[in-house]
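A protein chain is absent from this complex, but the other protein chains hold their places.
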């Protein structure tokens, strides 16, 4: 018969408490550095759980104003769980990681999507919208998310780790810091900033390590914001539960770290805190392909998406081209980023005809399983990017109609307690 | 019983001969201008066929060298069929177009994909690869394409018009010419050029019109290369047979033109002549939504993709970030175009491990139903773009293996008769 | 350049005229018999077109009453094109057939779905509904079908040959005739009949053959109604354009015949003349696997469905169990046929709440891309079969609503000119 003895749960190799600030917990860190020691070691073939706090480290609450978003301390992000060493991994190998499951903590069945302030975090339209803090809380009910702050939609999540990667070597880290430093230098006074240099303030390694090492990590450690050659914060919605990912290994043991779990995300994650951010549990197993970097010409991770995916096949698709980002009619030169933004603005304009506020649209397009494809990137001077809204996530028919679109009142998302928008 | 009398074929409102140069035929044109008269008028609700020559106007042949690609006259493109006026359409209306079918001519069951010379046409990697003319001929066998120039693959086409749009008003045309002219002025000596100003040489309108009008069109007419607010050369692979597209109307009658039919295309169409270019027949029907531009906030077309699509759900996905485009390690600022190129270069590097030449990879990724998503566009400074290769199009297993990838000899695509690559 | 010389259309190996009665044309036959000579021979690897008349041989017209359905001569069906010999095929081989395309004749862009009279043709609910002749004419507009007789729906077809198979050997034919004869004998007076014995009346072979052979074929030839070990009238909707099918070979040359083209069909094809029946063109290519019957344990055909399929992922699913077929509450013993019928009756009852007549429901569920799965077939005594209606085919929202279903007037399908239903 079924017994406790013949039933063995997968081990949880690192545990966290989603209600305790990240910098009070062990097994977390928020910078990339080769000198951060492995917190735990696993064997290839083993299946194990890793618990993750939300990316801000419990700074955001389940409530109805956005003051926590406004005041978020971004020197402390992203809070990652790890590093996890894999026995036998050597530089030049390929670390194969199976993302077997990603789910919220049972005791915390909610997540959030935020719009940051222009001056504290920004986001894709920070300048265009002169962004002020906004928030939507999502209830995570099994496969679905709904929000009291964005009524009228319900969708199945394509849950994934926003951030997963191997540790950089010292050389790779130096490369990152150099190239990003040069970009920052070239855009000295940009608001929001164009990149984030190493920042000792807020740096955290939840392990007992010598002070000198800690200081070195804080001083040199790469910020976690961008994705890079090791993976990192790629925010690829389809790297979801059921995926298999092939990472290049840069240091002995590979030192995998993971965090920033997303219950759902749209392609682009446009508001920056744009996914349904959650704390939760990820189940992984690993294997190693010796010399895989050379075997597969592995400059960055490659992956096999999950066979399990929400099938929202019916979509309303918006086109965007690389012109007129700021209402001045300017022509850009084959710029897919501008084209993406145009497609998003076109989608926002449409959804506002249905009654959603601009802030709700911005949050919804960030968090829902929106698909953005690069249509064409060779028809000079206009890149064309599309944004497809799944029709099945709306409770009402949103299709274009002879009689126009019916405008409803969907209220507003959570805004600042001082009412500033 | 079934009789000829109770069976009425859909009318073909404009016919062409795919074997006769475009500028010898009626009902074709290759510039956008409001003064090009409607060649034919249809009623809303009517189903009709439109025949299209390939985009170059029969310049490319079914043979095994790329000299025709090398010498292509690009002042003569794109050859569009139309304009087709729709009764009752007025500026500010929305023209709904159902793309009911897209198929090659029975007498011409083949298409081509080309890499242009750096100095004559370019393409996404024109400079990086110092491109020389290459070509793949595809046999179009029902739903499938295969190529003697790229063995080992077979895929179902997602057939679509690369180019479809309504005529611009005089004001819109002036806007285009102004903004694109400013871009050209800012990049005076770029090779390839960043945009194409009006060019009287090669301009063609296949109608009997007064010389002064013809000259005006040639002098002012917008080139067909980029997609714009009216649709145009958007090269969106999912605007395929079975789609419904909503166009803004800028002139009385809407004056729809269509051409550049593609049997298949990958997201991005990276080699520029990157789709499987074909001559063929498109079946359309239309309707009008009065005042639709205002009703739907219609700045550019929106569309409903077809329910019919190749289901290549298993993919191998390559990531790209906005760094190091030219091997110099440079960091770009949230540039999705660079990220797309990185993802493509990563995919090419992988496919070359399997034995395909760089030219074959470039052509294949342009023509096959490759999916490119904008992963994240907010993680400063790295945009992340993915490129997914459908596994089902390959005759062999291309997955990463413990033992590495098996390299085969797939020959080479069609190259220049002088052998220069 | 593109020329007529370098562009070669696929050959049409057998041509028919869809407006001429089948028994006035060459290359058609309507019985299975090994002595029907090959009408044409193709080589493995060759791509070729085959033209097919509709299954009744032009008996049904595009009009608004069902008298032709009422009076249809079913001794003359199914009209197949062929046989087509494949060079080198021998008994015991596996004939691989690629179904590359299936489409209506351009000059006949319509098809029909019929309900036969109880006494002439029957159908799944012939007895339950005491069926009288009904008909829906479908307009075939590119990928879509619509019907003036069933308003409010539009769907993409999953076009396929209802009937395709290799010729039986004399031994196999004898087996068929014996086993079916025994069944008929056991149900002597059933209406509709349970099976169809060889029937000289109406038998046809459109070739010049000796009278004795013709008489033998007419006397012994198996009727085309059921699917059998050679394929035949399997009416599998997913054996559609893009599929690859593996047939056992029973006679030298394999002698493939094909017909009964369907623009669309629901799983089960319940009204018998239930698909959208059409005349048209099928494009095929073949290859041979020597000894394939033994290699693959090939008792019946196996196939790889097309990657191209309508993606109607959202469905409303009806359950059926094996009870109460005739309103008498009777329990059947694990009978999936009864369970299918229950699911269908449940779906019909639901659609009638929306305003469709029983006849329209019966026709629609037969012709639309309805999916019927065997849920469970082991939970004694109830088999459970489901029937899923794709929501995307309806112009209106048909989902269950708090306020109930809105009943509309959809008129009626084409009925008998005497008005009898």
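Structural remarks
For clarity, chains are labelled A, B and C in written order, and residue numbers in each chain start from 1.
We take it that contacts are C-beta pairs under 8 Å (C-beta built on N, C-alpha and C of every residue); 3 or more make two chains touch, one makes a residue touch a chain.
The structure displayed is predicted, hence computed values, not measured ones.
Touching the chain that is not shown, out of A:108, A:213 or A:421: A:108 (per the contact rule at the top).
Contact with the undisplayed chain is limited, among A:90, A:128 or A:309, to A:309.
Considering the full assembly, C:228 is the residue among C:103, C:149, C:214 or C:228 that touches the omitted chain. Across A:13, A:36, A:60 or A:173, the residue that sits in touch with the chain not pictured is A:60.
Residues 94, 96, 122-124, 175, 178-180, 182-183, 187, 192-196, 225-229, 231, 233-238, 246, 267-272, 274, 289, 291-292, 295-297, 299-305, 307, 309, 313-321, 323, 329-337, 339-340, 342, 345-346, 349-350, 352-353, 371-386, 388, 399-400, 402, 404-405 of chain C touch the missing chain (whole complex, contact as defined above).
Within the complete assembly, residues 311-314, 392, 397 of chain B touch the chain that is not shown. Residues of chain A in touch with the missing chain: 1-4, 6-10, 18-19, 21, 47, 54, 58-63, 68, 98-101, 106-110, 141-144, 156, 241-242, 279, 283, 285, 306-312, 392.
Assume only the chains that are shown with their structure count from here on.
Under the stated contact rule, the graph of chain-to-chain touches is complete, every pair of chains being in contact. In the contact between chain B and chain C, the residue numbers used by both copies make up over half of all numbers at that interface. Distance between Cα centroids is largest for the pairing of chain C with A. Rounded to whole angstrom units, the spacing between the C-alpha centres of chain A and chain C is 50. Multi-chain contact residues of chain A (touching two or more other chains) are listed as 313-314.
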